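Please read through the structure below; I'll follow up with questions.
Presenting chain A:
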Amino acid sequence: MSTASVATTSSGYLLVLAVMWPVIGILLSFVVSGRQIERLAWIVLPVGLVIAGATLIAVTQAGQSQIYVVGNWAPPLGIALRADGISVAMMMATAIVICVTGVFAHGEFSQPPGGPEERAPVVFWVLLFAIWSALNALVLGSDLFNLYVALELLTFAAVPLVCLKGKKETVEAALRYMLFALIGSVLYLLGAAMIYGAYGTLDIRLLSERGHAEPATLIAASLMTIGLLAKTALVPLHLWLPPAHAGAPAPGSAMLSALVVKGSFFVIIRIWFDAMPDLLSFRAAQLLGALGAAAILLGSVLALRQQRLKLLIAYSTIAQIGYLFFVFPLAAGLATGVAWSGIAWTASWLQLFSHAFAKAAMFMAAGLIAEALGHDRIAELGGIGRKLPITMLAFALSGLSLVGVPPSGGFSAKWLLLLATVMEGQWWWAVVIVLGGLLAGGYIFMVLGRLLASPTEVPALQAPVSRWRECAALSLAICAVLLGIWPLQSSDFLFIGR
Partner candidate 1 sequence: MSGLLHAFTILAVSAGVVFFIAGTVGLVRFPDVPTRLHALTKADNVGLGLVVLGLLPYTGGLLGALKLVSVWLLTLLSGAIVTQLIARAVR
Partner candidate 2 sequence: MSSFLLVSAVLVLASIAIGLVRILYSRQAADCMMAAQLVGTGGIAVLLLVAVATETAPTGDVALMLALLAAFASVAFVGGMRGTGSKATEGADK
Partner candidate 3 sequence: MTAGTVLASSFIVPLFMLVAALGQRTRERLSDLLPFAPLPALLAALVVPDGTIVVLPRSLLGITLSLDKPGAMLLGAASLLWIAGGIYARQMLQDAARAVRFAIWWLTTLSGSLGVFIAADMIGFYFFYTLVSLAAYGLVAYDETAATRRASTIYVALALLGEAFLLMAFVLLAAATPGNSLLISDAVAALRSSPWRDITMLLIVLGFGLKIGLVPLHVWMPLTYSAAPIPAAAVLSGAAVKAGVIGLIRFLPFDVSLAGWSEVLMVLGFVSAFYGVAIGLAQTNPKAVLAYSSVSQMGLLAAVLGMGLGSGSRAALLPVAFYAVHHMLAKGGLFLALGAAAARRGSALLVLVPTVVLALALAGLPFTGGQLAKMAIKDPLGDGVASVLAQISAIGSALLMLHFLYLFRAGIAEAPADRPSAAAVVAWLMMVFAALALPWFLFPTLDGASRADAFTLQELWGAAWPILIGGLLAALLWRWRTRLPRIPEGDVLFIAERCAPTVSRLGAAFERADGVLRQWPIASMCVALLVVLTALALAMPA
């Protein structure tokens, strides 16, 4: 690596569009009247999807990172946006989930015709745009402070989403989430300050050249990592997640669980694998892995013990987040080019994407069930499968992906992760992974069993469920399953730009 001058690449403008296009949506939403906002969404969503797709194609064809130097001020003074393999993959997943969420939310968050502008629809659509913009900024940002702003954008979009229903519990959950996320951001910012103090730059690429293990860097790295962990809700920093994700409206929960927690995780990856690649010591990697393992066990066991469907899914998110953290012990060799770490790298991303799709689908399905029944108590779900077969199918498919049943993204991810544990000789993670799969099987079958039961009295639906919304959930579940045809080996695509 050399300090070759960073220059905008030919498709770099797409990166600016990816971040700014939803921002245009936000700004317009403030000035158009309520009913127009949803119409606006029907423009913003497809165009955003196209932008994400175009970026994906551009990066794949070029086979290297696409860069945009904002304002033509090269780092360290200025900021560059950079799209590598993982960022475009993440962008694409984000775009798909957001667009499907948009379809799903249609109807739930539509302005009633004729009446005055309503609160929830306006807020929802703006937050949807904001989450999109923030996530794109997060995956494209290559400057630690720019990432901070993007993180805050994400938090500020996520918090009101949690309490959109305005009930006391949800407000309480939102407050907890907010305060805890704020601790996280402040610690991250402190770390960034130390990095700047030590190296005079916040640009990730420059840091990877200048950085070396000295006390300031170590402390900064741990501050940033833990700050981000608080936002990612890794056990034991998960206090806010279950009420927040269970309390939000279904499309909100879908985005929160599928995407928002992944945003901060992505930044941790940036720090450890891009900014300070040779800093990740064995012990630190094991510590992160151990937290992941704890998350898997705690989250899965608690999911098994929940009585409400949405809480079960929320705890399942806690567990599934845990798998992501095995990337640190297993892919730590990535920097030094150890052959097998590539598998763990691929596995972790596969896990991230398949969980994103599956969990979004699951929350949507749970939302539909709750809407149809008027409650989401697992014990009383009997027979709903017959009334809502498509919803149930969506739940089942995404559930099976979580369990790791082939063919699904979850299976491929688990297979590759296990392979990596064997290859790296860290069998203890394999035990946890397998156990986690077992427990996941337990809670998924617990719910499926209830959904499929046919009690003598089939519950009456309190509200009709739109077929479109069911299909939206199903389409995401199918995405999660389709990831299973990803070849079971290290993927070159995810290595573009590294």
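Rule of thumb we're sticking to: contacts are C-beta pairs under 8 Å (C-beta built on N, C-alpha and C of every residue); 3 or more make two chains touch, one makes a residue touch a chain; residues count from 1.
If you want to know what made the cut, all candidates are chains of the complex that A comes from, given by their letters.
Everything numeric in this text was worked out from a predicted model, so none of it was measured.
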Using the definition of touch given at the top, pick which of 1, 2 or 3 touches chain A in this complex.
3
What part of chain A is in contact with candidate 3 in the complex they form?
176, 180, 183-184, 187, 213, 215, 218-219, 221-223, 225-227, 229-230, 235-239, 242, 279, 281-284, 286-287, 291, 297-298, 301-302, 304-305, 385-386, 403-407, 414-415, 418-419, 422-423, 430, 434-435, 437-438, 441-442, 445, 449, 452-455, 484-485, 487-489
